[in-house]
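For this view, one protein chain was removed and the others were kept in their places.
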Amino acid sequence: MPPIVLLTDFGEAGPYVGAMKGVILGIHPKATLVDLSHEIPPQDVRAAAFVLDAAHAWFPPRSLFVCVVDPGVGTARRIVYVEAGGRRFLAPDNGLLTLVLRERRAVRARAVTNRRLFLPEVSSTFHGRDVFAPVAARLARGLPPASLGPPARLLTTFGFPEPERDGSRIRAKVVWVDSFGNVVLNLRDEPVCEIRARRSRIRRLVSTYGELLEGEAGILRGSSGWLEIAVRNGSAASRFGLAAGDEIDARLAPAAPRKKGGRR
Amino acid sequence: MPPIVLLTDFGEAGPYVGAMKGVILGIHPKATLVDLSHEIPPQDVRAAAFVLDAAHAWFPPRSLFVCVVDPGVGTARRIVYVEAGGRRFLAPDNGLLTLVLRERRAVRARAVTNRRLFLPEVSSTFHGRDVFAPVAARLARGLPPASLGPPARLLTTFGFPEPERDGSRIRAKVVWVDSFGNVVLNLRDEPVCEIRARRSRIRRLVSTYGELLEGEAGILRGSSGWLEIAVRNGSAASRFGLAAGDEIDARLAPAAPRKKGGRR
Partner (left out) sequence: MPPIVLLTDFGEAGPYVGAMKGVILGIHPKATLVDLSHEIPPQDVRAAAFVLDAAHAWFPPRSLFVCVVDPGVGTARRIVYVEAGGRRFLAPDNGLLTLVLRERRAVRARAVTNRRLFLPEVSSTFHGRDVFAPVAARLARGLPPASLGPPARLLTTFGFPEPERDGSRIRAKVVWVDSFGNVVLNLRDEPVCEIRARRSRIRRLVSTYGELLEGEAGILRGSSGWLEIAVRNGSAASRFGLAAGDEIDARLAPAAPRKKGGRR
């Protein structure tokens, strides 16, 4: 039985996550529940997209991700069910699935409209409990997706902040700061050789934190494939005063001369 | 097997919650454990009562709530087991169950006194681990409640802060601030038409956050039935400088003329 994985901006102090779990367990007592995160900054759909992107592919096939970062709760926004990359997702159609859908064809997407699958009374402020939770529990118990509602076309995605190139320079954005203070950038395959942050120039390219000297800053490819600024046993975010959404300048390495020959 | 649901003020950083779960799993390896919250402010029995109230009814029948917000640990205060509304509760008899017991007749309540159900050595500072956890595990495995101890009468409850009415005015209290900054008040069925908070007058009554303009403040009935002050995509608590325990003034709508007729 693949797990039901929860991703919200509800925080862990209050009753919201518990209420969702209670509803799921009432319908599906043997569900395996996993908390991906409930500490997404309030209403920050981009942060949720990043966390989902970094984690989802490590879960077993058919895992069901229930994603409730939903500033439009109670308005006309759709709730969608999507299958992509072998995993399943329930989310408001607000761009939260942008990165999951990148470079993938969604095998199936449906609008979740069948009210008989919801709780009998649906509040206007807490669809996590009244819609997402019961639908997720029924899906995990084997409900065919066709029962959810009609096929959904044109899923909402946003331009995940793309870096802006200008010759050998590139203007990038901070997409996440992790609990160590590592600063994750919207750069993946770019051949960055220098990052400028608050009058500093960071040029040390490493493959892991331990290659840096105590307190030294460096650039490395993090475990999710994005470039990071890191400080050994310290916080790059504090050192350089960076937070999610901030912009930084980087310089690209000159293009290497094309290798000749190759396979022939 | 209904879940064992944990509610404490232990925080999630330290070893306390883990130790409780370890004890439970040692006695009942197949227990389904759910964390309701471990981030209740230290010793804040009222906050625990609110979170329990907002979440418990969404869990399946016979769920067992283990509530350890217990400033009196190690003193003569009782530990009680209560069945109410089809759910089961273990808690110190300090008022934590006040809202759960509201408008309900407890079917059964017992003092938990049978030391043979506790860990062999009971510390004076950590009954969560030494008393609550082993008793919960045994109850979840089917121990008859009569084994716990004698029937308990006169459970402790506190006057959950009642709003004070004065004609068309009402003085209310903040009972909780959620992770979005929504400010939950001790008002349920009162026909509030205006709230005064820090020189502002909030008059916009809405049924969900998305009806507000970006940054606008409004009044709505939250998902637990209590009135809230909310700010669209912002924090009402920050905007109005409100925290749990603070008082605010509200104005009630003039009584609507009684409808005549009715069914006949």
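Each chain gets a letter, A and B, in the order it is written, and its residues are counted from 1.
Everything that follows uses one rule, which is that a residue touches a chain if its C-beta (ideal position, glycine included) is under 8 Å from a C-beta of that chain, and two chains touch if they have at least 3 such contacts.
Everything numeric in this text was worked out from a predicted model, so none of it was measured.
The residue touching the chain not shown here, chosen from B:Pro71, B:Gly215 or B:Gly241, is B:Pro71.
Residue-wise, the contact with the chain that is not shown comes from B:Phe126, picked out of B:Phe50, B:Phe65, B:Phe126 or B:Phe240.
What chain B contributes to its contact with the hidden chain is residues 9-16, 18-23, 25-26, 29, 33, 42-43, 71-75, 77, 123-126, 129-130.
Residue positions on chain A in contact with the hidden chain: 1-3, 5, 12, 32, 34-40, 50-56, 58-60, 63, 176, 178-181, 207-211, 220, 222-224, 233, 235, in rising order.
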